[in-house]
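Comments concern the structure below.
As you look at this complex, bear in mind that one protein chain is not there, while each of the others sits in place.
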Amino acid sequence: MNKRIRLGMVGGGEGAFIGAVHRIAARLDDGYELVAGAFSSDAVRSRASGAMLGIDALRTYASWQAMLDAERNRSDGIDAVAIVTPNHLHARIARDCLEAGLHVLCDKPLAATLDETVELARLARASDRLFCVTYTYCGYPLVRHARDMVAAGALGEIHSIQVRYAQDWLSEPLEASGHRQAAWRSDPAQAGEGGCIADIGTHAYHLARFVSGLNAQALLADLAHVVPGRRLDDNAHVLLRYANGARGMLWASQTAPGNANNLQLAVYGSRGGLTWRQEEPDELWFAPLGKSMRLIRRGAPELSASATTGTRVPMGHPEGYLEAFANLYRDFAVAIHAQRAECGKDMPAFPNIDDGLDGMRFVHTALASSRAGGVWLSLSDAASH
Amino acid sequence: MNKRIRLGMVGGGEGAFIGAVHRIAARLDDGYELVAGAFSSDAVRSRASGAMLGIDALRTYASWQAMLDAERNRSDGIDAVAIVTPNHLHARIARDCLEAGLHVLCDKPLAATLDETVELARLARASDRLFCVTYTYCGYPLVRHARDMVAAGALGEIHSIQVRYAQDWLSEPLEASGHRQAAWRSDPAQAGEGGCIADIGTHAYHLARFVSGLNAQALLADLAHVVPGRRLDDNAHVLLRYANGARGMLWASQTAPGNANNLQLAVYGSRGGLTWRQEEPDELWFAPLGKSMRLIRRGAPELSASATTGTRVPMGHPEGYLEAFANLYRDFAVAIHAQRAECGKDMPAFPNIDDGLDGMRFVHTALASSRAGGVWLSLSDAASH
Amino acid sequence: MNKRIRLGMVGGGEGAFIGAVHRIAARLDDGYELVAGAFSSDAVRSRASGAMLGIDALRTYASWQAMLDAERNRSDGIDAVAIVTPNHLHARIARDCLEAGLHVLCDKPLAATLDETVELARLARASDRLFCVTYTYCGYPLVRHARDMVAAGALGEIHSIQVRYAQDWLSEPLEASGHRQAAWRSDPAQAGEGGCIADIGTHAYHLARFVSGLNAQALLADLAHVVPGRRLDDNAHVLLRYANGARGMLWASQTAPGNANNLQLAVYGSRGGLTWRQEEPDELWFAPLGKSMRLIRRGAPELSASATTGTRVPMGHPEGYLEAFANLYRDFAVAIHAQRAECGKDMPAFPNIDDGLDGMRFVHTALASSRAGGVWLSLSDAASH
Partner (left out) sequence: MNKRIRLGMVGGGEGAFIGAVHRIAARLDDGYELVAGAFSSDAVRSRASGAMLGIDALRTYASWQAMLDAERNRSDGIDAVAIVTPNHLHARIARDCLEAGLHVLCDKPLAATLDETVELARLARASDRLFCVTYTYCGYPLVRHARDMVAAGALGEIHSIQVRYAQDWLSEPLEASGHRQAAWRSDPAQAGEGGCIADIGTHAYHLARFVSGLNAQALLADLAHVVPGRRLDDNAHVLLRYANGARGMLWASQTAPGNANNLQLAVYGSRGGLTWRQEEPDELWFAPLGKSMRLIRRGAPELSASATTGTRVPMGHPEGYLEAFANLYRDFAVAIHAQRAECGKDMPAFPNIDDGLDGMRFVHTALASSRAGGVWLSLSDAASH
């Protein structure tokens, strides 16, 4: 067994959703040990959170800077940092962590603006530290199998992609009534320039790209502020054009009653189609052209290696969001150990800084397109919009 | 019991799909009697079809003109005509029928071009004959119930509409190998200027409008010719903007493997959401904001009058496409009898010439938008595109 | 085209559910003409019903005997009779019809008691008239395809059968409050000795036998009267043992809230499994052992001839209960014409008098088993229980 990776966390104090998810994900396969944290910018809250989590009080810090300084001088100091703060802090913390020689796992979107992201990406590429952006949904085994099927040509040439990510929790102006998650996610100063498009649209965009293997060249976006008074978009309609001539539609909404976390993808090619829904992640539908549809289930003997590796219990024993998240952590740990062993060849392909940058280009371009009234913009020129 | 309406048919000879559907629909509730037909422009084929159908040989004609001429002079001549030819003939036949004083049921799209449709609409409005455009899907009881729920405010203010109509039967170049349906539907001379957008996109568009009660003001379309060599579009991505500020996305495709006749609609408002799928038409999902989803089933006691009227068997006994189609025929018959009785007040609201014209405006504008590279165009200016 | 078969109906006056279903089924494919009827034992009600249906007043009778007498003497007299009365009258009417030289379509259960059924079967077998018992559910195309798959060995040796038929409409004592359907169906004098077991259990039993091709040798039943005061069973648990060693479970209930008409069948063999649900009749699930499940849809090119014949619209255009019912009528018509043409070889296999008798043996034996406290009884000794 490899030694556990020593993990520090920034953000994720009591009551935060995603911090707890990261901790379970890190723990699930026993590959990490959470030993330090700056759980809140409020020192008292940070300390309370650390105590709740059984972290040594000496290693519970009031700021990430303090954590990096102190841990650097310990022989048992942290190896990696999980960044789970509101979006606007991601880039600064990530930069400091890389400069402190630490591996980084960071939530998406990578930063509040594209400029910041570009700079961070430059730094990360120059560094020998590993960088994972937690696009959770590519951690699902059947998403990986779908990607492998597409890559193996099971669908023929891809020509159409339909992706949707619908939620309903922002159907009312929660931010006006002090709801914590809603407040920061709808505040441009903390969430960045994008609302729904950045919070979940970017997941949908990444999923489509991950499975199809295609890069969008241009997009056209029509973003809406459905709830009166909301400062960021909460419903996004996007058209996409891919390099090979394929077209895509992307719908993201946080105001669609009846949708909890309804991310779904359909990819169509000349020889077949695939559909997958996050809320039933253990099922993948494959429609070979002219034949009956097949239900591919997680755990089936036919699955690709990457799908099988990310599976812990047999078919029929449901796995879910936490297991998918844990797959990112596991892959990241494998990569860290592989790097140490200097045998990088089999390093798993977790979502990295390039994926993070690509996601920010998507968000930035969608906002620019919508502001211009809904026009086609090139994604490769994102910086100029 | 009212006297059966005497029906003639144009098109729908042996092997045609939609002709047989119309005949069953007309027969289902015993409100019509098919007594005459010009089933094919090929006289021999027309006669053979008439014989198969048990139609008097004297009333099986070689052309619609011959039918109109002959029937006019019979005391038991036809009251109404069902037009089920390829699209490019719809308008001329419809015009002749109206001028012959007959009620008309016509397939969509109403004509091959917008100009023709505008002219036909002028004529139809000026006539006292009734005109039904067979937008089949609004015949489903739960589609009517959905409309009635929206109208009653169950969803609050509508802000987003998602509609999809996906098929896969044109995934390969069938038209190149002599497939009859595929041949005319992908030939601009017979189908008109639109392919998939006219054949099924227009159904999706009508369904969204029928249920939401909203009229689109502008659209932006990105149409594709997925199958190499195809002359008409076979995959359509459309964005919509409605009068009240609501937005819509419409996807229509005939090249999406795994989709047989997958029409689905989701409508979201400030207080709830509704979803319906044509392939499971006896189920309607209602999501009142913040409460658990409800499965509304055809035949439930809570259904609106228009949904209950169009129901023949109790909940759990599936009804389908033919029953929905028959509902249009039934409503049309009721309207004809009501008109005769000069008591028009409770005339059912079958899809009429205005709906047909609206659908052609949609097709025309989508084609213009796509040709222009995917730009926003106003629907009310359709004639000028 | 063959001449339409002239049909008379006994029962099925205004407000009756199953009479209207038979009429639509007869009409759907234009193979019958309803020309006479004794729609009610109440002459006024019969006449009113006939008028509503557009039947010649002279051919609307006050009793089936009157109908048989009068029609016999007409050159255009009826060829066949549909019997849709309460159960206790089935056998007498059927007997009189056969003796009058008419073909018979009769609802199940065939009679109120096994003795009566045995006698009727003797008569029917001796007659050259055709006899169809309307076990509706074997009219579904995919049920036929399932049977054909089993017969072709796709499942290997069958070892287990699970069948359920659950409804909820008798969850409350409707019969006490004057509900017409509920009243006769829960009255032993009209429904016969079985309640739920005869009304729907017999459908489930027939479906299992139809698809599996297996005959049960013994059963054990535990029948319940769930609703206080009810005179006939309303929930039935039955174990079955088949000739080849296979076992079955059958659950029928009319008191299971949330179930409208939830008939479902699963058949398992050494090489695969099949499942089908009446409420989604256009889908059949096939699980070949060790491979991914396939969704077989009505209209698929791979379907067997008997499944394809019973299909009117393409895949994705839902068909339902009325279409399944119409398939029985269509097959019966084909058989009548084939008999006339003296070319009986390709006569379709509609459910016949033997199926009806078999169903009554099942009901009778289940009642006997349950009365005895739930013991195993042989089905072949049914008459002795």
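In this document, chain identifiers A, B and C correspond to the written order of the chains, with residue numbering beginning at 1 in each.
Here is the rule we use: a contact is a pair of C-beta atoms (placed from the backbone, for glycine too) under 8 Å apart; a residue touches a chain by one contact, two chains touch by 3 or more.
Just so it is clear, the model here is predicted, and its values are computed rather than measured.
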Legend entry - Missing chain: touched chains present in the view: A, B, C
Legend entry - Residue, one of A:D56, A:E157, A:E279 or A:D354, that touches the chain absent here: A:E279
Legend entry - Among A:S63, A:Q190, A:Q217 or A:N261, residue touching the chain not depicted: A:N261
Legend entry - Touch criterion as defined above, residue of C:A183, C:V226 or C:A338 at the omitted chain: C:V226
Legend entry - Candidate in contact with the missing chain, chosen from C:R4, C:R45 or C:R271: C:R271
Inset, instruction - Pick out the residues on chain A that sit against the missing chain. - result: 1, 4, 17, 20-21, 23-24, 27-30, 51-54, 167, 259-262, 278-282, 297, 299, 312-323
Inset, instruction - Please give every residue of chain C in contact with the chain that is not shown. - result: 155, 159-160, 162, 164, 168, 171-172, 220, 222, 224, 226, 235, 237, 239, 241, 245, 247-249, 251, 253, 255-259, 266, 268-273, 275, 285-289, 293, 373-376
Legend entry - Interface with the unshown chain - residue positions in chain B: 286, 290, 292-297, 300-302
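In this section, only the chains that are shown with their structure count from here on.
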Inset, instruction - Using the contact definition stated above, find the chains touching both chain A and chain B. - result: C
Legend entry - chain A and chain C, separation of their C-alpha mean positions in angstrom: 55
Legend entry - CA centroid of chain B to CA centroid of chain C, Å: 35
Inset, instruction - Could you list which residues of chain C touch at least two other chains? - result: 297
